[in-house]
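The other protein chains are all here in position, but one chain of the complex has been omitted.
Presenting subunit A:
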Amino acid sequence: KKFVLLRHIFVGYSAVALNHIIDFKEKKQEIAKPVSPSELFPSLPIVQGTSKRLKVLTRLTLVVSDPSHCNLLRSTSTNIRLYDIIAVFPKTEKLFHIACTTLDVDLVCINVTEKLPFYFRRPPVNMAIDRGIYFELLYTPAIKDSTMRRYTISNAISLMQICKGKNIVISSAAERPLELRGPYDVANLGLLFGLSEGEAKAAVSTNCRATMLHGETRKSACGVVYTVKKLHKIEEEETVPACKKAKTQA
């Protein structure tokens, strides 16, 4: 993990999110506390070419294939709130709809390793864009295997036709340093998916920053809802619209 992080600074990234995947198909899994970046590096290294330090965030991906798996997101006693970014990987169309419209997440992962079992439809995608949720595409499977490359490109293009290139984040799922590619190369890959020049660059820069801010407001907004619950009901209704507004402006 350390070597993959170190490679990021030489290739040109200034912020990295470490991912922890939870798959509900296996036996009941506990969500552990996120690995703190200070355990990997006593002081974060400086990105090559700038004088800033690398920013390391923690991220949780939930692979959901059943609506009951989403209950974990609503529960309040787990370590979920310690993660900076929460992503969900829906496996069925119904779950995709739920993820876009009601679930409290920052990213919705799009499957790139196999043919999509469902088609994207405009209403849930537009709702997700309005709520400030971003769709994530991975590029490392495309490096590893040519069949997955075909699925990556075809799934990405069908997503583009519905969302028109808005709210896309392209990320790697790199486990080894060799699977990493520079940010400008990844932006060029975005052109292959059907994004325009500006949208492709945004997919690796401004959209990622917006996701980080969305995660921050989600973390802090969660705290606000928590305390409001104890107050009088009328005040609760007044503050809830403000939370929604904070989400979309992130």
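Throughout what follows, contacts are C-beta pairs under 8 Å (C-beta built on N, C-alpha and C of every residue); 3 or more make two chains touch, one makes a residue touch a chain; residues count from 1.
Going forward, contacts and distances are computed from a predicted model.
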Undepicted complex member, UniProt protein name, chosen from "Trafficking protein particle complex subunit 2-like protein", "Cytoplasmic dynein intermediate chain", "Ribonuclease P/MRP subunit p40" or "Exostosin-1c": "Ribonuclease P/MRP subunit p40"
Among A:T102, A:S196 or A:S220, the residue in touch with the chain that has been omitted: A:S196
Of A:S14, A:S65, A:T92 or A:T113, the one touching the omitted chain in the full complex: A:S14
Subunit A, residues in touch with the chain not shown (by the definition above): 14, 49-52, 157, 184, 187-188, 191-194, 196-198, 201-202, 205-206
